[in-house]
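Just one protein chain is left out here, and the rest sit where they should.
Right, chain A next:
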Amino acid sequence: MEELSKHFINNNRRHFLKKVGLGIGGLAAASLLDPFSALGNNSQLNPTGLNLPHFAPKAKRVIYLFQSGGPSQLDLFDYKPLLDKMRGQDLPDSVRQGQRLTGMTSGQDSFPLVGSNFKFDQYGESRAWVSSLMPYTAKVVDELCFIKSMHTEAINHDPAITFFQTGSQQPGRPSIGSWMSYGLGSLNENLPTFSVLLSRGTGRPFSQPLYSRLWGNGFLSSLHQGVQFRSGKDPVLYLKDPDGMSRAQRRAMLDHISELNQKQEEEFGDPEINSRIAQYEMAYRMQTSVPDTMNVEEEPEHIIQMYGVDAMVPGTYAANCLLARRMAERDVRFIQLYHMGWDQHFDLPSQIERQAKDIDQATAALIMDLKQRGMLEDTLVVWGGEFGRTNYSQGTLTDTNYGRDHHPKCFTMFMAGGGVKPGFTYGETDDFGYNIAKDPMHVHDLQATIMHLMGVDHTKFTYKHQGRRFRLTDVSGHVVHDILS
C-alpha cells in the first residue's frame, strides 16, 4: 500500500495539468447554454466524452406511443383467416411447441382457437391488412412500416414493459429516453429533453399500472429523467408559482437570488454555483415554455377536428398526441406517451372496440399532421405494446365473446417517418398467428434500430457503471436494415 501511495503521488501531476483546460468560465458557459445537457454537477466526476451521434441521423426526435397492456395484434393488424376456420378447435401441440404459458391460462383444459370478431380489409397502395377497429389508421397505412414479427421473452406486464423501456426485465436500468437524452443532449433551451405523457384507456381502464422507473434515469444522471407533463394547473411538478405571485415578482426574486449566489461564487470560488444560477434561469424559462406548449387552445379548429374532439379533453390520448406534436415542434428530443388499458383477458371484443377508438383517429392524425408540416421525415413515430395476445381464447369462447392471454412469441408494432420505409410490412407470422414464420424482430433489435435512426451505434453507446459497460441493448440486438428507407 505504501508503494501504491507513493506512486499515486508521483503521478498525480498529470491529473492536475489536464484539468486546466476547462476553467470556471467554460463550465458556466456550458450549463448556461444548456442546463439539461450532460454537463451538470456531475461533469467533473463523470465526463462523458461522448462523441455522438456516430453517424448522420435520420430522426432528430422520437414520439413513442406506448400501448400498455399488450394490444391484440390478431384483432388489429395480423389477419389470420385460418383461425376463423378453426374457431373453437384446440391449439395443436405442434404449433405451441411447449411455449410457456402464464399462470393465468396454464390451468385451462383447452385452448380454443379464435379469429377476430372484427372484419379485416386491405388498404392503400401497400395493401396492408387492418381491421375495422382502426378506420383512421387504415387511411394512413402507406405512411406506416408494420413489423408483424416482434417478439420478447417476457410474458408478464411488469417485466415485459420494463424490458421494452429499459432493455432489461428487472428494474434498475435507464429508460430509452434517458439514454437518448444522455447521448444526444437537448435540442432546445426551454423544455426537458425527455418528456412523458400518460393517458388511461377506456377499454379496460383499471388493469395494468405504470411505474415511474419506465421513464427513470437508472444509473445515468438525474438530468436525464423523463419529465412528466400532466393535465391540470401544474403541468410539470412544482412549475406553478404560488397563488398571487406575478411574473414580475418571480423575476425580481430570481434576480436577487442570482445576485446573492454570484456573491457566494466570488467568495467560495465554486463553479457549481454558476451551474445553480443557470438551472434557475432554465426553470424560469420553463415556467413560460411549458404552459405555452400545453396551450392547445391556440390550435385551429381543423386541427382539433383532425385529432378528434377528445383532443380538447386534457389527459386523453388524443390530447397527448396533439401535445406530442407541439413538443416535437419545439424540439423535444424524446416524447414518450403511455396509453393504458390494453390488457384484455376477458370480454375482449367490447373492450378493444372502446380502446381502439381512444387511439385510432389521434394516432393517424399525429402522423399526417407531422407530415403536412414537413416534420415526419425527421420524426420517428413508434406504436406498440409490451407483447401480443394469444390466438386461443382465455376463458369461455362464445359466438360473440372471447378473451386473450399474453403472447410473447409474435406481435405487431408499427413505425412511421424518421427513416423507416413507408407502406412497408416486415416479418410474417404463421397461419395460426402463433409463431413467427419470417424475419423475427426482437425487443433489442427494435431498440438498436431506433438508436440507429437517431444516429447512434447501439454497440458503441455505453455507460460504465460499477465497472461494467452497459448498453440499452445489453449484449444483443441487431439493426434491422430492411426497414430503413
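General observations
We take it that a contact is a pair of C-beta atoms (placed from the backbone, for glycine too) under 8 Å apart; a residue touches a chain by one contact, two chains touch by 3 or more; residues count from 1.
The criterion applied here is as follows: contacts and distances are computed from a predicted model.
Not every chain of the complex appears here, and the one that does not is recorded in UniProt as "PSD1 and planctomycete cytochrome C domain-containing protein", selected from "Monovalent cation/H+ antiporter subunit D family protein", "PSD1 and planctomycete cytochrome C domain-containing protein", "Methionine import system permease protein MetP" or "Sugar ABC transporter substrate-binding protein". When you scan A:84, A:142, A:158 or A:428 for touch with the missing chain, the hit is A:158.
Touch with the chain omitted from the figure is made, among A:119, A:302 or A:468, by A:468.
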